[in-house]
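One chain of protein is taken out of this complex; the other chains stay put.
Right, chain A next:
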Amino acid sequence: MKQAPTPVPPAAGAVPTAAALALGDDALVLSHRLAEWAGNAPVLEEEVALTNIALDLLGQARFLLSLAGDEDELAYLREERAFRNVQLVEQPNGDFAHTIARQLFFSTYQELLFGQLAAGDGPFAPLAGKAVKEVAYHRDHAEHWTLRLGDGTEESHRRTQTALDALWRYTGELFEPVEGLEVDVTALRDGWLTLITKTVRQATLELPTGPQAGAWTAGAGRQGLHTEPFGRMLAEMQHLHRSHPGASW
């Protein structure tokens, strides 16, 4: 991470650090999860597609974390509880269907969110205006795969339904208000549900019926409370930097 962040002009006025961290951590953590497919994807073409998406997200993360502080320190030296990403993005890749379900839920949310931010004149408008196009492609990629897996073989249908059901409980957190982020959460949630419902039905799958957040949990990612697999992901992501402080290529 030595190059300067994306060439978007610095935002005018005070940057809401909490919001920059929340969005930046979402992008960073999902980027890392997708990068775990490198060398493991089902086919070479899909590996390039997933790592391409990971690189887009990494670019967003660098810009957003730089608004909140030193990007390297924030990425590599924070403890688990200091991360503000939603729990959805830290969920393990699972099988390919889980990765696609996670992508469908998150990229649909991100496209609508960035659409709203780009239309405003807040500190995130320049980034959102640029990123909304790449995120639209991430959503398109996830939708096409959802259709093919859902309406594919009996096994791909079953696995995709399992993935949608398993990740559904993490989607409620996407629509919790974030301090300093001026978005219409209700419109975001309605738009998201409409798009997801359409894709899921078209893929001959069922929209999950369970709660979108676990009533039994003490909190969620935006408060720094993360699920168990996140600690191990972070250990791997931060290990090199922590073992060799200040090392560079």
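The rule we apply is simple: contacts are C-beta pairs under 8 Å (C-beta built on N, C-alpha and C of every residue); 3 or more make two chains touch, one makes a residue touch a chain; residues count from 1.
Methods note: contacts and distances are computed from a predicted model.
K.L.:
For the complex's missing chain, which UniProt name, "1,2-phenylacetyl-CoA epoxidase subunit B", "Cytochrome c oxidase subunit 1", "ATP synthase subunit a" or "ABC transporter substrate-binding protein"?
P.N.:
Choosing among "1,2-phenylacetyl-CoA epoxidase subunit B", "Cytochrome c oxidase subunit 1", "ATP synthase subunit a" or "ABC transporter substrate-binding protein", the correct UniProt name is "1,2-phenylacetyl-CoA epoxidase subunit B".
K.L.:
For the chain left out of this view, which of A:52, A:162 or A:238 touches it?
P.N.:
Result: among the candidates, A:52 touches the missing chain.
K.L.:
Which residue from A:33, A:62, A:84 or A:141 sits in contact with the chain not drawn here?
P.N.:
In the full complex, the listed residue that touches the missing chain is A:141.
K.L.:
Since one chain isn't shown, list which residues of chain A touch it in the complete complex.
P.N.:
42-46, 48-49, 52, 137, 140-141, 144, 148
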